[in-house]
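A single protein chain has been omitted; all remaining protein chains appear in their positions.
Chains here go by letter, A, B and C, matching the order in which they are written, and residues are numbered from 1 within each.
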Amino acid sequence: MVEPVLHISNLVKNFGALRATDGVTIDLRPGEIHALIGPNGAGKSTLIHQICGTLRQDSGIIRFAGQDVGALTVAERARLGLGRTFQVSSIAPEFSALRNVMLAVQAKEGSSFRFFKPVMRDKGLIDTAMAMLERVGLTARARIPAAELSHGERRQLEIAMALALQSKVFLLDEPMAGMGPEGSKSLTRFLDTLRKEAPILLVEHDMDAVFALADRISVLVYGRVIATGTVEEIRRDPTVRTAYLGDHA
Amino acid sequence: MKKMLAAATLALTLSASGLAFAAPLKIGMITTLSGGGAGLGIDTRDGFMLAIKNAGNKDITVVTEDDAQKPELAVQIADKMIQSDKVDILTGIVWSNLLMAVAPSATAQGKFYVSTNAAPAQLAGAACNKLYFNAAYQNDNLHEAMGQYANKGYKKMFILAPNYPAGKDSLTGFKRYYKGDLAAEVYTQVGQTDYAAEIAQMRASGADGIFVFLPGGMGIAFMKQFAQSGVKIPVMGPGFSFSQDVLPAIGDAALGAKASGQWAPDFDNAASKKFVADFQKEYNRLPSIYALQAYDAAQLITAAASKASVKDAAAFGAELKKADIKSPRGNFKFNTNQHPIQDIYLTEVVKNNGVLTNKTVEKIFSDHGDAYAKDCKL
Amino acid sequence: MTIALALEQLLNGIQLGVMLFLMAAGLTLIFGVMGLINLAHGSLYMVGAFACATVAAWTGSFWIGLVASLIAAAAAGAIVELVVIRRLYDRDHLDQVLATFALILMFSEGTRWLFGSFPLYLDIPPLLQGAVALPGGTEYPLYRLAIIAAGALVAFGLYMLISRTRLGMRIRAGESDREMIGALGVDIRTLYTVVFALGAALAGFAGAMVGAIQSVQVGMGEPVLILAFVVIVIGGIGSIKGALLGALLVGVTDTMGRFLLPKLMLLFVPPAQAGMIGGAIASMLIYIVMAVILAVKPRGLFPPAHA
Partner (left out) sequence: MLLTRENLVNLILALGLLAVPLAANALGQPFYITLATRVAILALAATGLNLALGVGGLVSFGHAAFFGIGGYAAGILAAHNFSGDPLFFGFSGTNQMWIIWIVAVAMAGLVGLVIGAISLRTSGVYFIMITLAFAQMVYYFAVSWPAYGGEDGLSILVRNQFPGVMTMVPLNYFLICYVILLLGIALFAVIRASRFGAALQAARQNEVRVATVGIQPYRIRLTAFVISAALTGLAGALFADLNRFVSPSMLSWHMSGELIVLIILGGTGRLFGPLAGAALYVAFEYALGGLTERWQFFLGLILLLVVLFARGGLLGVLAGKARHG
């Protein structure tokens, strides 16, 4: 069996009396899209927050790229190759799309403590960033302030930034949220090509997208993983049907 | 930041005496007319202008500006007065820290400075200057007088001042003459408004007398709080702790407080009576010690101006040093360091026709100079 | 040092704390509900003191003056809110700091314009004059005990107001979700004006109470304002409970520091220097305490849960 890129075991997080993450164990293997689904309040966001480091787990282990990252900061994990997008798009709104990606490129190069060369005359930086924008199809919008981009374009921008970081893993937190049917379809096609770059842990409510993309699915309910398996296995799983899918199907 | 008070720029008509030596003289007054210390500056300005008016010398003009009690602003105004207004004499600064910012550089540029109040030790000693005169006192004088007074009947004193140079000089001055024991020597924060902790220490200290140097609002707060504390130890301080500018705000809590001063409104001499009467007529209030000091400073300047031209610095300085004036204080002459030699009295706060004022009790020092004159090489 | 002296100093610390609480409660309430930093809060304190001194001088009664201080400060607060403050709610803290800094300049110079440069006279009412005996044989000013009592009453009153009344419910709603309260059909503009006036009245009340034992003069609010900010930052901005405990902590720390540090220094240096050095450290003490607390708990001791 292939060594998983990301391996989470027995993760626990309490908020006072509420146990938001209750002994979660999941992994992400090279080349796969692993979808994480579950009803609202199941603890999906809390889990993502712990993986990327904005929240600290109470106990449990997060192994990424062969090392224990459970005590590292957000920035340190990002530099190891943990790329993510947010439920609500997170960008530098005053910067153009290009400058947002340039920020990721300079972060990847580890060169944010250069004080003299103007970034807008830094051809290497600009060219790399433009290449990333091209891959997500935002070339034409490169000079537009990020605040003026459409919802879908901001998603693409976030992915371009994750690409620029040469992430070893993508954590995508509800990328389809707020997208129309057309947008969802094109984003689904794009994510399907993205798996060539790196495996994806996909948190998503849009079941069409999940079933179209996922190699494996884990179902999270009340902070617990109640089932993990292929799309077919999950469709058939009776506990999942009662606990979750039943509501939809 | 120029507060050019057009109204205060006076050009006065020549008086009947016709004695004035006809040479134009321009005086720059920098004093505190806004902010918390404005009361002192206003008294300074009013006392000064009263003497200028009385002198009636039309060749003398005064420009007045507000320093807002900020040293860097005072410096800027001084630069402007010297460079643009071309004044000959600067005066009016109330605070030692502002004076230290202005006076040394003014005298270095060849201008006279006549201090109406502030008198830091440096300028009386090693850093004295032939162009620098002080018409008020040396900062330590009134504290020294209280130290001398406390020798009579006080065995154990509790002494207190704010933690800044003038406060330290104050307690040093007091200790220079006081021979008894100290129950405690306490320094409080500058601008402190609550003295409960210090009053509690006074109560517990076993002292039989308390000396406080707390100018302005600090003194008001202290006296009101002390009166409520039930502590019955006598309080004394330098004159400006109970001067006319703060007494109304302290109220009856100040009654009985002993202070030292080179002058009080009840002085029984013609010059003093005229000064108090003129001041009350002009401004409808009792003059404070700041008004008196500024009044004398202006008298000194006008007296010198009637004998010599300010353009001849040596002659003008010599005339200033003669101090040929009728000071409401009575005895007044200059020491070698151009600071006053004068008598210092004990005063007590009393109520006179419903108005709180200082009553003169006794003389503490006769012809008292200061401890720094020996360091001055003039 | 006797037990009685230590007890007296502790009372002094509590009294200073209570006074700071009256200031800090209004500040923290305004921040909690409207998200506004109000540097001009010290000016409202000054307004209260001047109103009390002026009316007390006219009528001869401190108590009428006290009522006047509440009315004047609340009115000044309401006017300022209506004319200026309500344009600042959706601005960043920077604009709020600057605008209220400008208000300080205007209030200070305006007050001097109206009242002149000399401090005003305000005395303690005859009822509260003098000192009372404490256990241990020492005496303590009755008025300071009255301040402690008044502060405790205000703290209790605020607690009741916020937890038991309709206005309090709206304030709590406003603290937790500014959009929601609008959706509830509450007239949010009126609510903000009322809260601001309430905070102002508390500051005015503090100014009047304290004015009787301090100096009623222009600029009197600024030292208190900075201390009140220290209090609410230590307590957690927006938390009334934090303001109360922060105020007591600052009051007791400051008083005890001024009292004990010079004595501590006596162990190392001669008396004159001990006083100076001890005094110097005492004047920095609460800022040191604040820096340590924020370094360990960056959002204060009792950060409100929502923010």
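In the analysis below, contacts are C-beta pairs under 8 Å (C-beta built on N, C-alpha and C of every residue); 3 or more make two chains touch, one makes a residue touch a chain.
Predicted model, so just to flag it, every value in this text is computed and none were measured.
Undergrad: Among the chains in view, which touch the chain not shown?
TA: A, B, C
Undergrad: From the listed residues B:Met49, B:Met100, B:Leu171 or B:Ala373, report the one that touches the chain absent from this view.
TA: B:Met100
Undergrad: Of A:Ile91, A:Leu133, A:Leu187 or A:Leu202, which sits in contact with the chain we cannot see?
TA: Only one of A:Ile91, A:Leu133, A:Leu187 or A:Leu202 touches the chain omitted from view, namely A:Ile91.
Undergrad: Given that one chain is not shown, which residue among B:Ala55, B:Val94, B:Cys128 or B:Ala166 touches it?
TA: The single option touching the absent chain is B:Ala166.
Undergrad: Looking at the full complex, which residue from C:Ile3, C:Ala57 or C:Met106 touches the chain that isn't shown here?
TA: Only one listed residue reaches the unshown chain, and that is C:Met106.
Undergrad: Tell me which stretches of chain C touch the chain missing from the display.
TA: Counting only chain C, the missing chain is touched by 31, 37, 84, 87-88, 91, 93-95, 97-99, 101-106, 108-110, 112-113, 226, 229-230, 233, 237, 276, 279-280, 283-284, 287-288, 290-291, 294-295, 298-300.
Undergrad: Since one chain isn't shown, list which residues of chain B touch it in the complete complex.
TA: Residues of chain B in touch with the missing chain: 1-5, 33-34, 65-66, 68, 70-72, 75-76, 79-80, 83-84, 96-97, 100-101, 104-105, 108, 120, 163-166, 168, 187, 189-190.
Undergrad: Contacts of chain A with the missing chain: which residues?
TA: With respect to the unshown chain, the touching residues of chain A are 52, 54, 73-76, 78-79, 83-84, 86, 90-96, 99-100, 102-104, 106-108, 111-120, 122, 125, 145, 161, 164-165.
We take it that only the chains that are shown with their structure count from here on.
Undergrad: Would you identify the shape of the chain contact graph, picking one of line, ring, star, complete or other?
TA: Shape = other; not a path, cycle, star or full graph.
Undergrad: Which chain's mean C-alpha position is the greatest distance from chain C's?
TA: A
Undergrad: From the C-alpha centre of chain B to that of chain C, how far is it in Å?
TA: Using C-alpha averages as centres, the distance is 35 Å.
Undergrad: Could you grab the centroid distance between chain A and chain B? Build each centroid from C-alpha atoms only and quote it in angstrom.
TA: Taking the mean C-alpha position of each chain, the two centres sit 74 Å apart.
Undergrad: Which of the residues in chain C end up touching chain B in this complex?
TA: Residues 1-2, 4-5, 8-9, 12-13, 15-16, 108-109, 112, 117-121, 123-124, 129-131, 138-144, 210, 212-220, 223-224, 255, 258-259, 262, 271-272, 275-276, 278-280, 282-283.
Undergrad: How about chain B: which of its residues touch chain C in the complex?
TA: 33-36, 38-39, 42, 163, 168, 171, 182, 184-189, 191, 193-194, 196-198, 200-201, 203-204, 216-218, 220-221, 224-225, 228-231, 245-246, 248-253
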